[in-house]
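Dumping the structure here so I can ask a few things about it.
Removed from the display is one protein chain of the complex; every other protein chain stays in position.
Lettered A, B and C in written order, each chain numbered from 1.
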Amino acid sequence: MKQERVPSNVITKAVRRLLLERGVAIEDIADIVYDMQSPFTPDLTMDVCIDNVNAVLEKRELQHAILVGIELDKLAEKRQLSEPLQSLVEQDEGLFGVDETIALGAVLSFGSIAATTFGHLDKVKTGIIGVLDRAKDGRVNTFLDDLVASIAANASSRLAHRVRDEEEREKNTEKHGTI
Amino acid sequence: MKQERVPSNVITKAVRRLLLERGVAIEDIADIVYDMQSPFTPDLTMDVCIDNVNAVLEKRELQHAILVGIELDKLAEKRQLSEPLQSLVEQDEGLFGVDETIALGAVLSFGSIAATTFGHLDKVKTGIIGVLDRAKDGRVNTFLDDLVASIAANASSRLAHRVRDEEEREKNTEKHGTI
Amino acid sequence: MKQERVPSNVITKAVRRLLLERGVAIEDIADIVYDMQSPFTPDLTMDVCIDNVNAVLEKRELQHAILVGIELDKLAEKRQLSEPLQSLVEQDEGLFGVDETIALGAVLSFGSIAATTFGHLDKVKTGIIGVLDRAKDGRVNTFLDDLVASIAANASSRLAHRVRDEEEREKNTEKHGTI
Partner (left out) sequence: MKQERVPSNVITKAVRRLLLERGVAIEDIADIVYDMQSPFTPDLTMDVCIDNVNAVLEKRELQHAILVGIELDKLAEKRQLSEPLQSLVEQDEGLFGVDETIALGAVLSFGSIAATTFGHLDKVKTGIIGVLDRAKDGRVNTFLDDLVASIAANASSRLAHRVRDEEEREKNTEKHGTI
């Protein structure tokens, strides 16, 4: 391979820029995480949710999924995909599932529970997911709404696992004094 | 392999018997399918939902998942699993995900859209899924509630694909007369 | 939705045309299926393998995956993807996994055994898969080689299930006379 490999930080920056460009702020995703996890973690703060969204956005698997999905949305918006793919993506056709596949692939990194959370968010379209889904006037978010559900599900799962680890550590400290 | 292979019809019968034994009727699952699909298919009947549940219950992948899941539930109920697995299954521990994995594996046979439907049903616990989830008095349904969500998601996906095929056939007949 | 939905037969034709255009004949894929399944089915013929490839190419989930994957390969070849995605796809970068995700999504429709067959083909790059993988001179097959592995794995799995069903039917006929 003669070409230079793309450094990780270039990809991370591109992913964050693309999300903002398409109207998705980190806080919008953190809102969904808060919604999903606050019933189980009563003292949850938005800061912790934001931290978990930022952490999952560092994962290569998810970053690559975001790059591909947003590229396809943008190409469809500019009507630069070949037919019949252009129509399938543009119409967000009910039985077209590649958007779900890509988002689901990225969500499985955080376990099967992240996968069920993703499925749920994808149906009820909480917060920004619904905003993206209902966008009109030539806007195409066929892939993006699923990707945001995936990011939120991953961050929720990461948070749940961390909360558990924390609880166990505290319990050990109670039992044994300082560790 | 000296042993005789288990014939398909023996497995099909065992699956149907086990579902009934654990309190799940075909109609209970068809109710969920009706709930999920009637918004998209206004003239949907319960008979069609029942047919689709019956059809997906013929699939080997799903049958095997059901056999394994119900076996583990029953063993946990009789406290015959080894520790620490016994406690994990008995408590339906929030971060235990093998039940979701097995059910998700069976649902992927019907595409990524079936997977999101499954995730949703697994969270909102529609109909019989909720009844199973809330069962008490030593009853263990850790695997079964996910399996029922999987069967219902598969049947919903199968139905949606068939409805589409039917619509296309009708359209062709309109255009070209009888085919 | 004002726009007309794309009819299934238009998609089927597009998929077949695209495979040929990218240098993949149905026989090339059937060759791989023959390779995988002939050890288990001694009297297997190429015709049966071709039939099974044709049958899985009728599946919407797989068709959509092929449309998306080949589109991305062609765009990368024409250097029409945005950076850094253009470089990731063009270089078939070792840790880029969206090609595997899309192909794996399509393969799970045929069960977890199809998934392991896919993984194997993706590593050893049997037949046409290897030809695609080694293509040079600006040719980009990042997605296509995985998609061909997926089609072959699906057809192998479909064939194995059918062979089993056939064996069971024959056994029943022996036992009970004509059915």
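Quick note on the criterion: a contact is a pair of C-beta atoms (placed from the backbone, for glycine too) under 8 Å apart; a residue touches a chain by one contact, two chains touch by 3 or more.
Remember, predicted model here, so these are calculated numbers, not experimental data.
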Touch criterion as defined above, residue of B:D35, B:E77, B:E90 or B:E168 at the omitted chain: B:E90
Identified contact with the non-displayed chain, of B:R16, B:H64, B:K125 or B:R162: B:H64
Missing-partner contacts on chain A, residue numbers: 7-8, 60-61, 105, 108-112, 161, 164-165, 168, 171
Residue ranges of chain B at the interface with the undisplayed chain: 1, 3, 5-6, 10-11, 14, 60-61, 64-65, 67-68, 71-72, 74-75, 80-85, 87-88, 90-91, 93, 95-98, 101-102, 104-106
Residues in chain C touching the chain absent from view: 40, 94-95, 97-98, 100-101, 104, 111-113, 115-120, 122-124, 160-161, 164
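In this section, only the chains that are shown with their structure count from here on.
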Dominant chain pairing [most C-beta pairs in contact]: A-C
Size of the rotation, in steps of 5 degrees, that lays the CA trace of chain A over chain C: 180
Same-site or different-site touching of chain A by its copy chain B, using the half cut: same
Chain centre separation (chain A, chain B; CA means) in Å: 27
Chain B: positions in contact with at least two other chains: 111-112, 161, 164
